[in-house]
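Removed: one protein chain of the complex. Kept in place: all other protein chains.
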Amino acid sequence: MSGGSIPSNFLKNVLNNGIGRYVCQMKRVTFKFCKQRNDSQGTRDFIENHLLDFTNAHPGVVVYIQPRNNRPSKIVAEYLNGRSEGIATTKMPQEEICQWLEHLRTRSGAEIVRLRKNHHTDNPSTQGVWHPFTNKDTSLNLAKFPDNDSYKVPSTVSTTDRLLEMGRKLRQEKLSEKS
Amino acid sequence: MHLTRQVLRNLPTPYGGYDISWKRQMYKRLAWHFFGRRRTCFRIQIRTVERALRNSTFSGSARKEFFKELNTTRLEAACSEHGVIYKEFLKTLDENDVQINKTMLEKLAIYEPRTFQSLCDMSIQYQKDNEIYTKNSVTPYGELTRGLQKPML
């Protein structure tokens, strides 16, 4: 698969939700089902047994029930960021629908995509991010440029020096022989 | 999509050949992010998608090489700011059982510069103790006091 064909994004949260206080991001949920078809049986059971418990527990979520003839059953959840998520609930038992509803309620509403990085932080550095002057010597504050001496390559022992040294030694040897 | 169509996916049609709409759909799934006729017309779409797949195959190795090179350049710069040769630095870390990989070293050099500085100081001290420091002490940049005091022989 080429890179662009799979959507990707960075890890993020809605306005630091959950740090200090939590706001449920799901604002509206619609149950679509058929009154007579057999594959909507689970949704009908859910509405009879669990729906009032759900509404009592989560007063911040608006719940709609939309019966429609001879159409497959579905849950559609709408979120504060404007996106909506749908889940087909045909042939599902009521317990499974409870679990999917819980899944939709706890989501942030952001699209599920491939993550470029699995970690994120607002404060990447405790010691301060590197900048050109972090590792500079403080003596450079008072230095005057161009500085002619301290930036030179240290002089090596050249061949001329070695020859002179050899010559000096030879002369000394000769002198000592004579004496 | 009907279930029967999925069953008949690879079966020959009465007119010969097979149902090509499945193949076209496969390419369409990879071409949703293209612009203009590259997205809409199949004959142009298939060329672009195959090119993209070829590129992604190539970029697998190219990306790794690029990041390896980038990592080396950054660490060389970070080390020589403190007057250490990069290769010697890695050797001393290895000999002292400091098990930090190059990616994390690079992140330390950028985001936690003082930690990286202490690693460099440790490396220099180790090199001095084992008398291998003077040989490799001169770096093109870095602190003035190091390296320049002794003549390079």
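The letters A and B name the chains in turn, as written, and every chain counts its residues from 1.
Just so it is clear, a contact is a pair of C-beta atoms (placed from the backbone, for glycine too) under 8 Å apart; a residue touches a chain by one contact, two chains touch by 3 or more.
Definition applied: contacts and distances are computed from a predicted model.
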item	value
UniProt protein name of the chain not shown, from "BOS complex subunit TMEM147", "Nicalin-1", "V-type proton ATPase subunit a" or "39S ribosomal protein L13, mitochondrial"	"39S ribosomal protein L13, mitochondrial"
Residue of A:Phe31, A:Phe46 or A:Trp130 touching the missing chain in the full complex	A:Trp130
Residues belonging to chain B that touch the chain removed from view	70, 73-78, 80-81, 106, 109-110, 140-141
Where the unshown chain meets chain A, residue by residue	122-123, 129-133, 136, 140, 145-148, 151-156, 164, 167
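The rule we apply is simple: only the chains that are shown with their structure count from here on.
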item	value
Whole-Å separation of chain centres (CA-atom averages), chain A against chain B	18
Partner chain A, residues of chain B touching it in the complex	29-33, 49, 52-53, 55-56, 59, 81-82, 109-115, 117, 143-145, 148, 150-153
Residues of chain A that touch chain B when the two form their complex	1-5, 124-130, 134-135, 137, 139, 150, 153-157
